[in-house]
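Report on the structure given below.
Shown here: the complex without one of its protein chains, the others still in place.
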Amino acid sequence: MSLEPLDSPDADVIPERTPEELEALLGDLVLARDDHLNAPGFVIRPDTVQETLSILKEQAGYDHLSLVTAQEYENRYESIYHLKKFDDPTQEVSVVVPADKDQPVSESGEAVFRTADWHEREAYDLVGIEYDDHPDLRRILLPQTWQGHPLSLDYDMNQPQIAALPAHVNPIQDHHRDDESDTMFLNIGPHHPATHGVLHLKTVLDGEQVVDIESDIGYLHRCEEQMAQSGTYRHQIMPYPDRWDYISAGLLNEWAYARAAEDLADIEVPEYAQVIRTMGAEMCRIAAHMLALATFALDVNGDFTATFMYAINDRERVQNLLEDLTGQRLMFNYFRLGGVVWDLPEPREEFFSKTRDFLDQLPGNIEEYHNLVTSNEIFQMRTIDTGILPPEVAKNYGATGPVLRGSGVDYDLRRDDPYGYYDELDWDVITEDGCDNYSRLLVRMQEVEESAKIIGQCVDLLEDWPEDERTIQANVPRTLRPDDDNEIYRAVEAAKGELGIYIRSDGTDKPARFKIRSPCFSNLQTLPEMANGEYIPDVIAALGSLDIVLGEVDR
Amino acid sequence: MADAPAQLFPEFIVDTFGLPGVLGEVVAALIAAFVVGNIVLAFTGVAGPWAKRKITAAFTDRIAVSRIGPFGLLIIPAAAVQLLAKELIVPEGVDRPTWDLAPIILPASALLGFAVIPMGQLGPVNLHLADPEVGLALVFAFASIASVSLVMAGYGSNNKYSMLGGLRAVAQNLAYEIPLIVTAMSVVIFAGTLEMSGIVAAQSETLFSVGGFDIPAWYALVNPFAFVLFLTANMAEIGRNPFDIPEAPTEIVAGYQTEYSSSYFVLFYLGEFVHIFLGGAILAVTFLGGAAGPGPESISFLWFVVKIWGFFLFTQWCRSALPRVRIDQLIEIGWKGMLVLSFANLVLTAVIVGGIA
Partner (left out) sequence: MIGLMKSMATTMKHALDGKTFTVKYPEEAPDVSPRFRGVHKFSQERCIWCRQCENVCPNDTIQIVQDDQRNGEQYNLHIGQCIYCRLCEEVCPVDAILLTQNFEFTADTKDEFVYNKEQLKNVPWYKGIDPLESRNPDRSAWIGEGDGEIDYQ
């Protein structure tokens, strides 16, 4: 599974090129090959990044810059651009850009892919590679006053980070009144009722209209990548994905790690476990989308409204099921490499009937939400044609998940890059063409119905599963030591979009580099596109419709 | 309703206790105002810490305050103590005394409005403080002072969110006060008087009878179109959902009251609730026959209470279900929609009333 690209349902758009053809296309740009388990990798010179990326984007159709990974080796720095196609994400290619150990400078890919902006800022912040031509190379997760780059090899963790107060940016310090401009600078957050956590939006207002908006993130940075790098593959990493997107999307996150690590260590997951995983993951998706609906209604309605409580109530029901299954309501730690930790709870019939009860109730409840929210004229007035995100812009920013599908792009890894049991089941990918806040909400609400369909089929499958074939875990060695210098990047469709994990092994039982591609991180980057020129209430609505979780943005 | 308007409350006190001269009238007026003011404040006391929570809880399938006292009613004194005992935080750079006056003006303006509201009879007492000839105009004038308070709070707080809230309040009040008053004018055309008691009396006639049951000529029944217009404009005027733009939590934090805490916050909260009840009272007087209702005249105050609490319930119902409109949409609805409709209503009413006459 890991080495061979899977058959894709709609690969006819741009013909797939073999690695050799790609190498020929890039010609002299390629210095060497550095293949990853998931994709061919081409090593290029650090000053040809833009050229290479634009050839791959324009001529070979690799239009999705999924992730930029940066890391430091003993003798060099390295940035990896993980490229995919929106039409067929199984076609992948990695562009490996080594940079000088003493003076790590590399050309920025921002001119080709807008999304590289934040990714490269993060690479600069945490690893210390400097990107030429980057429009705004500042730290993104850590404070501007931070000394050193925490993921570089010579970083001294015990060095005190003391910054004098004047060294900090004071947002009101250069606040000045001049006669020319009649704009107002407004800090929205980090403590604000509608920022869904600790997000800081620096907005410039003209009247009530937004002229400029910039997100300031990093308040919830918890060194998740570093923590994963100091945990063992077999056990210690799995509890943490639950805490990236902590809005009960835990199983979806766990799956991202499980998929990458299983492909890295070549572990085959039993089918029975795949079905349970699929069912659990979709329950999580329902829970996550219910909260998205709830908070979005809260952002637009503005008070502690009924919609919020009803959606939370429905979410409770899914969480009860998940609690029965996994033993926890949010931080599940249910997946293990090679399967899941427990079979369905006994008595199984009771679990099935509880799940079916929930599924039976769901259509009525969704009808209620439509009555309450989407058919409400004021709600439509507020959300239709606000927060516009055209599909091309969304792709350029690497937006994924309901945000991208709300812009009419048919991209869902569950179908396009199948994993688990999804390709055996009957369900649809939802898209809406409105590109606005309303479409994104509609996508989420319909996805809940699709998830319910999937769960229903899984329950049927599980019920009829022969008793002696109920293997929940593959035979996995107690200590996993993948081969030295294997690299893999794998993504799954999490509640918010494409959640990818890059792992580089170094022959020990802990990853040498663990990089998380957070969908919220890329999605949040689109906010200025949606917000500029709109009113403050629309900015709040747009932010709500992005459905970000700061725990995942900042990691 | 009796032909002769009942004796006003201050006059009743003068007569009952035999208070002499001008001084007696002043004392009587103060006593009467004190009583009426406290009745209104008691409403808000029940509404704010208790009823609002209970109502919201009912809409959202929750239990809400239930632990202190029967039905959790003792939360009212508990909340009062709690709110007043908190520290009053005065932010740096606030514009005093503007900042201090704003929370006093808001409840004061709303309470003043009740001076001319005929609240019906309770036993021998007619709870009506004053009945000037320009009563209806006066009550609108009093109620509009509230927006001055909001601007003062927004401007004085030295906070950008407050400023935005204050400016929004002005824009909203301008846009909705005019349709509100123009719609009220159509009632005046019907009643032929601005006097509150006159408007109430005009609604006591029988519109038609169904099976021996007299349907009174309440203007809500005579002109339901104007009633809906007035109701909408009234919601905007008192700043309730879907028109809670000046506060707009989630957008501008809490609008003009962002920087207020402790007793100042209580005053704002109080002012808003008194304002809701004043809105309900105006609605009751102009469209719902004042304190009129079945049963003896001496309990008509109860009907009045039912009506203004009904209006309060309605505001909470809207709050549970209706999203907030955007500020530009609000202004557009106000100037392009409500104003035009209210003038159309006025002209139509004038033509019809004139035609009948």
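We call the chains A and B, going by the order they appear; numbering starts again at 1 in every chain.
By definition in this document, a residue touches a chain if its C-beta (ideal position, glycine included) is under 8 Å from a C-beta of that chain, and two chains touch if they have at least 3 such contacts.
A quick note: this is a predicted structure, and the numbers were derived from the prediction, not measured.
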Residue among A:40, A:190, A:207 or A:327 touching the omitted chain
A:327
Quick one: say which of B:44, B:320 or B:342 touches the chain that got left out.
B:320
Just to verify: which one of A:73, A:342 or A:465 makes contact with the chain not shown?
A:342
Even though one chain is not shown, chain B touches it at residues 55, 57-63, 66, 317-318, 320-322
Going by the touch rule given at the top, which residues of chain A touch the chain that is not shown?
231, 235-240, 243, 306, 310, 313, 316, 320, 323-328, 331, 333, 341-342, 345-346, 368, 371-373, 375-380
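The definition used in the following text is that only the chains that are shown with their structure count from here on.
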Using mean CA coordinates as chain centres, what's the gap between chain A and chain B in Å?
50
Tell me, which parts of chain B touch chain A in their complex?
56, 59-62, 160-161, 164, 241-242, 244, 248-253, 319-329
Per the touch rule, the chain A residues reaching chain B in their complex are 184, 186, 192-194, 208, 297-306, 308-310, 313, 372, 376, 378-379, 381-382, 535-538, 540
